[in-house]
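Here the complex is missing a single protein chain, while all its other protein chains stay put.
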Amino acid sequence: MTAAEWQIVWFTAWVSALSTLVILPPGLAVAWLLARHEWPGKSLVETVVTLPLVMPPVATGLILLKVFGRHGMGGFLHNRLHLDVVFTWRAVLVALGVMSFPLLVRSARVALEQVNPRFEQIARTLGAGDLRVFFSITIPLALRGIIGGVILAFARALGEFGATIMVAGNIQGRTSTLSLSIYQSWFNGEDTVAYRLLGASVVLAFAAVWTSEWFMRRSRK
Amino acid sequence: MNITKWLKTALALLVVSGGVAANAATITVFAAASLTDSLGEIGRDYQKHTGNKVEFNFAASSLLARQIEEGAPADIFFSADEAWMNTLEQKGLVDKKTRRRRLSNSLVIVVGTDSPLSIQSPSDLASEKIGHIALADPQSVPAGIYAKEYLRKVHLWEKIEPKVVPMGNVRAALAAVESGDAEAGIVYKTDAAISKKTRVAWAVPREEGPKISYPMAGLKEAHDPEAARAFLKYLDSDEAGRVFAKFGFIVDNHTR
Partner (left out) sequence: MNFLLQNISLPLADFTLEIDARLQCQVTGLFGPSGAGKTSLLDLIAGLRQPASARIVLNDRVLTDIGAGVVMAPRLREIGYVPQDLALFPHLSVRKNLLYGHKKSRETEPLFGLEHVTEVLQIQPLLGRGVRDLSGGEQQRVALARALLTSPRLLLLDEPLASLDASLKAKIIPYLCRVRDEFHLPILYVTHDEQEVVALCDEVLQMERGRITERRRINDRQT
């Protein structure tokens, strides 16, 4: 594997991990809101959150491009905040985050719904405020399912293609992920490169699943 | 609280990285795929001379123009045809004062090195022995547009069109011929020159071929317009001209 190929592997793993990290707090918050309460507009939010899961990824990518690009917030971001998003690694981060968000929310929601509300109620009578109840009781009891959701989100991010290529392009050294590179190198007739990258993605996926299994086993004690 | 820690780390990373992008004059050049090898070498030379780094995004000029139009951060655009540069100029994205044209190219018909085909004239492309002809997408990519323009001129387009396999860029068209997926393809002479698995079956004479022109310009939203102009100047130099000529480009020593 050449240095450039290692860079692609490292970049993919790093940006997938970061995107999963970034969507974790809002993901848990949304999962919590959907799990516990009834409120006006809830079904609308449910639907919107699920959309990236169901829509063609390139369509989602196009929406992101219009939102963050020159025709959307791009001008403001570039001029006022000196921040470039589209066709930079930040766009990859956004694409991966958006595409894996619904997976995280769905898993976390199920896990949170399965926590017996009695535990939370008793915690309140013992003097805990809402935040403390959430972090000391709800999350730990839902942890297995939440971790499952995190792994799922990470795996989805690792393999993202459609939205990424739209909003970030496949710019070598800058936004090139494993999936994009495998496609591009095959496309350009660089078969051996494609196979090496393919091997790397198998190893990466294997490592991710192995780690999640190990974690599940540990937390079962 | 673990979650607060995660949040802070993620936010910090995002914010800090805003400044990471532009450090010590890194110039971003969006350039046509056919310039990959020549510009790559020129960029390395430039870095050796000046210490400034040049980063390239090589792709079809159509895709690059699209990306720039949508807000991709780039300092210089080096297109394979005037039309795409004009599009960006009309949108007010080009620094008109820096626009110049130096390079030209010519088209060739390539076949695989092992291919038994012999092409005496372009009309041989209509032969039954050729099932697929690889072109860069004639709808948008300059190499494909030039090829179509030429085939139209010699009244072959309609006959050949059903066999055309449109590819994302000219290098992909070349790869299709190299792999044997297409029996023939039309690419730039400079692409055929670096390919080891194809041979030129027929070269389009310069007088008959389309006018190929590679305009380059600095972009208005460049992060470092000074550095961009410096590199453009270098691209205009004799040194760079030698590299381009080495790869087979037709180098014009007038500007504009």
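For reference, chains read A and B in written order, and residue numbers begin at 1 within each chain.
Everything below uses one rule, namely that contacts are C-beta pairs under 8 Å (C-beta built on N, C-alpha and C of every residue); 3 or more make two chains touch, one makes a residue touch a chain.
Keep in mind that what you see is a predicted model, and the values were worked out from it rather than measured.
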Chain not shown, its touching partners among those shown: A
Of A:I137, A:L180, A:V193 or A:A208, the residue in touch with the unshown chain: A:I137
Contact with the hidden chain (one of A:F119, A:F135, A:Y183 or A:F215): A:F119
Given A:A17, A:L62, A:V110 or A:A128, the one touching the chain that is not displayed: A:A128
Residues of chain A in contact with the chain not shown: 116, 118-119, 121-129, 136-137, 140-141
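FYI, only the chains that are shown with their structure count from here on.
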In the complex, chain B residues that touch chain A: 1, 3, 6-7, 9-10, 13-14, 17-18, 21, 55-59, 63, 67, 69-73, 168, 171-172, 174-176, 178-179, 221
Sites on chain A touched by chain B in the complex: 18, 21-22, 24-25, 28, 65, 68-71, 74-75, 78, 81-90, 93, 135, 169-174, 187-190
